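What you see is part of a larger complex, with each chain still in position.
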Amino acid sequence: MHLQLREEKVFKDPVHNYVHVQDEIIWALINTPEFQRLRRIRQLGTSYLTFHGAEHSRFSHSLGVYEITRRIISQFERADYADWPQEERLVALCAALLHDLGHGPFSHSIEQAFQMHHEDWTCKIVLGNTEVGAVLRRLGEDFPAKVAAVIRKDYEHPIVVSLVSSPLDADRMDYLLRDAYFTGVNYGTIDMDRILRMLRPFQGRIVVKESGMHAVEDYLMSRYQMYWQVYFHPVTRSSEIILRQIFRRAKELHAGGYRFAFLPDPLPGLFNRDLTVEEYLLLDEALVQTAFMQWRKEPDGLLSDLCTRFLDRKLYKYVEVEVLDLEMIDDIRSAFEAAGLHPEYDLEIDFPTDLPYDVFRPDGEFQDKQILLLDRQEHLREISEVSDIVRSISGLHRGKYHLYYPDNKLASVIHRLPANIAELFEQGQ
Amino acid sequence: MHLQLREEKVFKDPVHNYVHVQDEIIWALINTPEFQRLRRIRQLGTSYLTFHGAEHSRFSHSLGVYEITRRIISQFERADYADWPQEERLVALCAALLHDLGHGPFSHSIEQAFQMHHEDWTCKIVLGNTEVGAVLRRLGEDFPAKVAAVIRKDYEHPIVVSLVSSPLDADRMDYLLRDAYFTGVNYGTIDMDRILRMLRPFQGRIVVKESGMHAVEDYLMSRYQMYWQVYFHPVTRSSEIILRQIFRRAKELHAGGYRFAFLPDPLPGLFNRDLTVEEYLLLDEALVQTAFMQWRKEPDGLLSDLCTRFLDRKLYKYVEVEVLDLEMIDDIRSAFEAAGLHPEYDLEIDFPTDLPYDVFRPDGEFQDKQILLLDRQEHLREISEVSDIVRSISGLHRGKYHLYYPDNKLASVIHRLPANIAELFEQGQ
């Protein structure tokens, strides 16, 4: 059964000023241990090592996504649009609030190291024997399944999915604004009020009134800039590499029967890829950092060195390379090995667009990646047909290879490297 | 030996836009493990449980204090004021940067629980066999002692102390602006540029040009508001109480010979109040939170319950009381005990102005608590002589008693409490 709160509650939020909670169910979800755990997971992983202000948590981002969704829906309700299914309000709000619930500590790095997907965990938590699950079931036995379906993007009402997950969704709007605010980088400031005013529910999806085109252009440019200025920042990438190497090394050691002096639950389960939901929820960034602190004392020099690098921010340096083929990589790795360096731990190759790159690409195969403009005659057009600027950035695939390496180690052996390779690394930063 | 960096380095900062580093020594200090550790200590302790944006670290605050000090000094140098001892620049900058180096996790609470003072630890780290110490010694064997003297406020040049520690210092200006920014509370926005323009070195201290009086009034009002809106917020106080109770309980248990399943170094040393500098530097908020996570599984119900409360943000409720005397407190504690509650853990009494309250009070005994205005005839006047508004807020000592208690426990026994006491708690929030 659903109830309004007797009196609206608010959270003071630096980005949206206030986050407004009007429904008892939302209030109850926020107060579950599973949602409170998001306070212990940073929104931007290791970016705080590049931008010291970026300490903000997934808790605050989740509230923000909820708030934007709430504002959109309340506007749809006020205008009484026929294409908005009013009975879907709470499904949408709950999905918006909970969509990041399954993120683990330093999410992207840990996912790569242990082949996990945070969406899976989100759905397990929503559907499982958790407090979140219990709260959701108050709205009906099938309510958790509805919320999970929105998160998995296969809900029967695609318009609800479109609100929470599309190229112009509440998630992306919140993170652009929030990450810009906390890093201090001002490329992410978008005219959210205007974009919200221009959104329309139309034939099962959220589209944009044509007169909002410039605001959308500006939003896409902001995203583009934030990707290159913040999300793909080479110093952040360097710290992610260290992190991944720590996880990799610890997993290797554990698999080889190594006995850690410090390995509290649920870390063994994580290494064995055998975690219950309950155990998964014990994972947070405090635990990971504490493990790193303790592992500095482990006899394995590689592990200990990597942990020290991460904690003391002694990151790998890098060189940028425009072109790189497999043969060159092999040559470098061989030369490294011959010089006494580790061919893998001492050389990481990174190409930013390898990442799940979600700068808007209209030629994607999935129609749900498109932003559609609605003109006065109620015709829809994909934005890059109309906007020169969007068309021109859609084809762009920037990115250079970055070779990351421990500069102190390299320095001591650089005279042993072939001249062309030594030269390459001599301009490192 | 002191060197300029070949090229200035900058940190992107949301509050000051950029933090500029021009000196090699500053760059080297920032890159020490001891300074990097401040990334793992929050600036506002548990305030993030009230204001979810307040996740910012002492690392970012320390950079901010350094930057403000740098701007003040560079302005003094540009104007070439006779009363500014130019040779003290680096002492001042280092002291500004390092003044919070000795803060522990959840600083105020842990200091109370274990009778420590962060200034002592700061001095020990500065003077000790640490990387910070080593970097400082590059400027002379006695340089660490100078920096420590500024931090202890007994440096031979009081004007340097005045820059870093006075009612209008770089420390307070940064934290007002920074805490306002990250909490989202806009009471802390002061016209720092104007205040900086109005500062003058004068006869061994920093004073303010008379025409800056309104900017100072505004700054004092902002501080006043921030104290009551943020620093003394009852929800934050509630979380500090839980935290202190956890430390108290764990210490009691440890003293009684209890064997914790999870008690990695340096926690035993903390409990025994026997920590080396090296051990102290291992303390951070990640470790404390991880310990709480693990202690949830301890058989001691009180400890386990308190840890759960902290992590899941199930804080104590409170009632506000205007008047409270010792007899009433005794009555309530007795009634609590008779009803089966714990007379201490289940009732905490808090009076915000008990705290080290540094809203400006000109009648303080220490002259260094005063803000002095410099008029055109080079006469100094204490600001409350000139400003009605400062005079009127100087005498104010607001504050009410707050009684904090676990509402679920109380609810189950409230029928056993005397009517007047039951009634008191019935309006709790």
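What to note about this one:
Here the chain labels run A and B in written order, and each chain numbers its own residues starting at 1.
Here is the rule we use: a contact is a pair of C-beta atoms (placed from the backbone, for glycine too) under 8 Å apart; a residue touches a chain by one contact, two chains touch by 3 or more.
Note that the structure is predicted; figures quoted are calculated from it, not measured.
Here 2 copies of the chain are placed, and the complete complex recorded in this file has 4 of them.
The working rule: only the chains that are shown with their structure count from here on.
Chain A and chain B carry the same sequence, and matching their CA atoms takes a turn of 180 degrees, rounded to a multiple of 5. Averaging Cα coordinates per chain places chain A and chain B 32 Å apart. Those residues of chain A lying in contact with chain B across their complex are 11-15, 17, 31, 33, 36-37, 39-40, 48-49, 51-53, 55-57, 59-60, 63, 181-185, 262, 264, 282, 284-287, 289-290, 293-294, 311-313.
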